[in-house]
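Missing here: one protein chain of the complex. Every other protein chain is in place.
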Amino acid sequence: MKFRLYRYSPESGEKPHMQDVELDIDPVGKMLLDALLAIKAQDETLSLRRSCREGVCGSDAVNVNGKNRLACITPLGELKEPIEVRPLPGLPVIRDLIVDMEPFYRQYRSIKPWLINDGPEPEVERLQSPEDRALLDGAYECILCACCTTACPSFWWNPDKFVGPAGLLQAYRFIADSRDEATSARLDNVEDPYRLYRCHGIMNCVDACPKGLNPTEAIGRIKSLLVKRRV
Amino acid sequence: MNTRRFDALIVGGGGAGLRAALQLARSDYKVAVVSKVFPTRSHTVSAQGGITAALANVDDDRWEWHMYDTVKGGDWLGDQDAIEFMCREAASAVYELEHMGLPFSRLDNGKIYQRPFGGQSKHFGGDQATRTCAAADRTGHALLHTLYQQNIQHRTQFFDEYFALDLLRDADGYCLGVTAMSIETGEPLLIEARTTLLATGGAGRVFWNSSNAMINTGDGLGMVLRAGLPLQDMEFWQFHPTGIAGVGCLITEGVRGEGGYLLNKHGERFMERYAPHAKDLAGRDVVARAIAIEIAEGRGCGPRGDYVDIKLDHLGEKTIAEKLPGIRDLAIRFAGVDPAEKPIPVAPTAHYMMGGIPTNLYGQVVAPARFGPEEPVPGLYAVGECACVSVHGANRLGGNSLLDLIVFGRAAGKHMLEYLRDNPYPRSLPGNAAEASLARLQRWDQAGSERVAAISDDLRRLMQTHAGVFRTDAVLREGLEKLNELEGRLAHAGLQDTSRVFNTARIEALELENLMGVARATLVSAISRTESRGAHTREDFPARDDEHWLKHTLYSRAGDQVDAKPVRLKPLTVESIRPKERVY
Partner (left out) sequence: MKPATGAHAGTGIWLVQRATAVVLAVALPGLMAHFLLALPVDFSGWQGLFAPLWVRVLLLLTALALALHAWVGVRDIFMDYIHFTGLRLALYLAVIVTLAGSVVWLAAVLWGSA
């Protein structure tokens, strides 16, 4: 199979370039990650992140033929050759397929992603109805792979100011949690022309999410809550 | 060499490390976490089914019954004081997670959802219990993210993508931190800490077919072996019965807990023959052996007869969507079947290391020393899969792993606080403390004829063949000989890529060194144990031998020595559970 891989090594002094690679591999039942690791076994200078190889840890997000995906759950057979693999767009490249995720993590931390409840702690669990718990479905499953946020042009232009789809989805995860008491403060935190309203609803994030989540919908819900609070 | 100084240092950013870090971060002490991956990429994230605690939300339950099941599940090799401690603390530890925001699934009355898991019983071996608390089939993900979020809130200092190399110790044996390497820059770093906790997880990647993440390479075990400390019960590896055939990704025991069952090629529910009472919910070692036998005797499914089927379509679309959405996803992606319509092909896959770094129930690493066989190594702790408390004995029960992480993570965190109060002043680091580490790093700048990737592959194949579900003396010894050859080859291995920045080839070489140590410890310990107990099945010694082998093995690298230490059969407060035949 034919691959075109983005290669960059800061120590080599060379500019980033695309490398053509031929690999003898039977695509049946294989994922893109299998192919990348097979290439790495031949040429160990190729660098990429990987961990769980089953789509739950979020390490190996890359841009494949123009779309952000997790290499470990992208079937090789589905891809058009030459398979072009690049690092995630919109983040500084450290080397080859590895990007600096810090701008993404910083936005995640900025939404205060932890449950806030200053009420007295019962000695058993806080109760939550299955209906209230169902509100978290589609939000808590985020694996922080950054596929969505780095597919969003608004994040490309303002990575330091726009929270991005992943961060906003997590903001909603806590707003939606019946156990969380800080809804108002959380709304204050994101009510901002840049932090929230850079989202113009183009839904690249929905298209990119490898877990099938819908950040745009969550952002819409945050906006309706803000409107409700205001009018 | 750059140096950073903290009161407490945690090596490993999985569930155990983050739970301990949280305990310390809530205090006034400075705590740092070193992790070779961003913490939420740790293998805890893959845990599916749940965390076991006798909350009795669904059905009658008591922690004493949980304790009985754990002792029996571990084939009486677990230390009963530690098991009592874990089962007693379970409920409060789980409630605490709930208070931190973990999004548990809920029952209609609003309490935490619980599901039946293998090896769980009421009334000390009676009917099936319902004890495993779950967040759908993503409990590990929910737990790890919750703990990470709590740590950000409490401003834990994270060294993400730093690879820990070696323990720093002084002449009196005190642990004073670690040497590490920034993966991004390739620069070595010395992290001094008055107390250090290893929470580096398992080493399942030592097997060819494994459910484990690619990062599970036993790094903490390698550090401990190099420091001259022993490893305990390394012959005990759990093979999870239901990994997706040919891939290894896990199909949670929760599938069987929700009512799924196993079928051979004749469509027979074969577990009824092996465990007439518990059937598909017998201990994992029992089910894995049963599947291996079905396959070996020609009753496997598929063209090569190398797997069995797990059927869950009868559970209905709704149950699968609500309780097992991640499993459905995995099955569609990796096996090409929708479990709501067709059974999933499964086979046993290496899953969990029951052995590890010997500790007491405060997480202190213990080793034979001047004053006795279980002397704490001052300043050094270990928790989670890399540690052996031992609560899992010869076979771990499903749902007890996440529990182990948070109960002993919390206990170790608390004890480290006491240690910091009792040892208020930093001890000075010997001048040459980092020398061995630096030499190890420099060794990989030299050229060599052998390739790391090839040796890794051979090591995994070797372990799969020679230390798998069924073992004999001859097969194990042959494996050890082959391992000697591999070690010879490793000495001549070199990297093609000697660059500094994010050189993952260098990391893989360092990981291979750690895996080699794990493999040796496993083979040598397995040869020494001439009985079958739990997950360690010797075809040449098919029976459990309590007279000679109701004891732990302690492997030391010097001279491949295997010592023994007694199993603690005396719990903290309740009556001892005496060994008897283990049937399900």
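By written order: A and B. Residues from 1 in each chain.
Note that a contact is a pair of C-beta atoms (placed from the backbone, for glycine too) under 8 Å apart; a residue touches a chain by one contact, two chains touch by 3 or more.
Since we're looking at a predicted model, the values are computed, not measured.
The shown chains contacted by the absent chain are A, with contact judged over the whole complex.
Considering the full assembly, A:198 is the residue among A:49, A:133 or A:198 that touches the omitted chain. Of the candidate positions A:4, A:30, A:67 or A:223, contact with the unshown chain belongs to A:223. Mapped onto subunit A, contacts with the missing chain fall at residues 106, 110, 153-154, 157-158, 160-161, 187-198, 200, 223, 226-227, 230-231.
Going forward, only the chains that are shown with their structure count from here on.
Centroid to centroid, with C-alpha atoms defining each point, subunit A and subunit B lie 28 Å apart. Those residues of subunit A that touch subunit B in the shared complex are 9-12, 29, 40-41, 43-45, 47-59, 73, 75, 94-96, 98, 101, 105, 109, 112-115, 117, 121, 123-130, 132-133, 136, 140-141, 143-144, 174, 177, 179-180. In the complex of the two chains, the subunit B residues touching subunit A come out as 37-38, 40-43, 45-46, 55, 94-95, 98-101, 103-112, 135, 138, 141-142, 145-146, 149-150, 152-153, 184, 213-215, 246, 249, 326, 329-330, 333-334, 336, 451-453, 495-497, 499-505, 508.
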